[in-house]
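Let's look at chain A:
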Amino acid sequence: MIGGGLLHYWVVIALMMTGLYTMIARQNLVKKIMGLNIFQVSVILFYVSLGKVAGGTAPILKELAPGEPAPLYSNPLPHVLMLTAIVVGVAVTALGLALVVRIRAAYGTVEEDALRKLDEEERAERSTGGGA
Partner candidate 1 sequence: MSAISALPPGTLLIAGALLLPLLRGAALKAWLLALPLLSFAHQLQAPEAGPPLQFFGLELVLLRADPLALAFGVVFHLAALIAALYALQLQDRMQHAAGLLYAGAAIAALFAGDLITLFIFWEFTALASVLLIWARRSERARHAGLRYLVVQVGSGVLLLAGAALHYRATGSLAFGALAPQSPGGALILLAFGVKAAFPLLHNWLQDAYPEATVTGTVFLSAFTTKLAIYALARGFAGTELLIPIGVTMTFFPIFYAVVENDMRRVLAYSLNNQLGYMVVGIGVGTPLALSGTVAHAFSHIIYKSLLFMAMGAVLLRVGRIGASQLGGLYRSMPWTTAFCIVGAVSISGLPLFSGFISKSLILSAAAEQHHTVAWAMLIIASAGVLKHSGIKIPYFAFFAHDSGLRVREAPLPMLIAMGAAATACLVIGVWPQLLYDILPHPVNYEPYTAAHVIGQLQLLLFAALAFALLLRFRIYPPELRATNLDTDWLYRRALPAAIRAAARAQRRLRAAAQTRAARLGHALIAWLRRHHTPPGLLGEPWSAGATALWAALLLAASLLLFYLRTAAAG
Partner candidate 2 sequence: MQQHSGNGGNGEQGAGGGLDSRRAGDWAIRLLCAACLLVLLLDGLLHLFHAKHGHFAAENWFGFYGAAGALSICGIVLGGRWLRRLVMRDEDYYERD
C-alpha cells in the first residue's frame, strides 16, 4: 500500500533517536519535554508516510467529469488518526510544562541533577532528624 524507498524510515528513525537521546542526556526538564516532542513527531511522520500513496492526491472528493478516471487518493485514515495523536501530544506537553512550572515553584530549579541533590539532602536531613 505504500510506495517509495526507505528514506522516510531513516528520517523517522533519526528523529526518534534524536528525541530519545535528548530525553536521556539533557538534565533540563524543559529540554526533556522538547525531546519527548521530537520523539512523538517522528511517530506522527511515520504514520503520515504510511498513508502516502505514490502519485496520490489529497483525498478530497470532487465531481468527476464523465469519462474522467477516478484520481488516486492518498489513504486518509492515518492522517486522521494523527490528528488524535497530535492532540494527545499537545496534552502531554501541556501537562508536562505545567508540572515543570510547579516543580520550579517548589524547588527553585528545573535541572534534574539539582533536583536530585535537593531531594537527597532533604531525605538525609529527615533520617538524621528522625534518628536523634
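Things worth noting here:
Convention: contacts are C-beta pairs under 8 Å (C-beta built on N, C-alpha and C of every residue); 3 or more make two chains touch, one makes a residue touch a chain; residues count from 1.
Candidate selection criterion: all candidates are chains of the complex that A comes from, given by their letters.
On a predicted model such as this, the values are computed, not experimentally measured, just so you know.
Which member of 1 or 2 touches chain A in this complex comes down to candidate 1. For chain A in complex with candidate 1, the residues that touch the partner chain are 20, 23-25, 32, 112, 115-116, 119-120.
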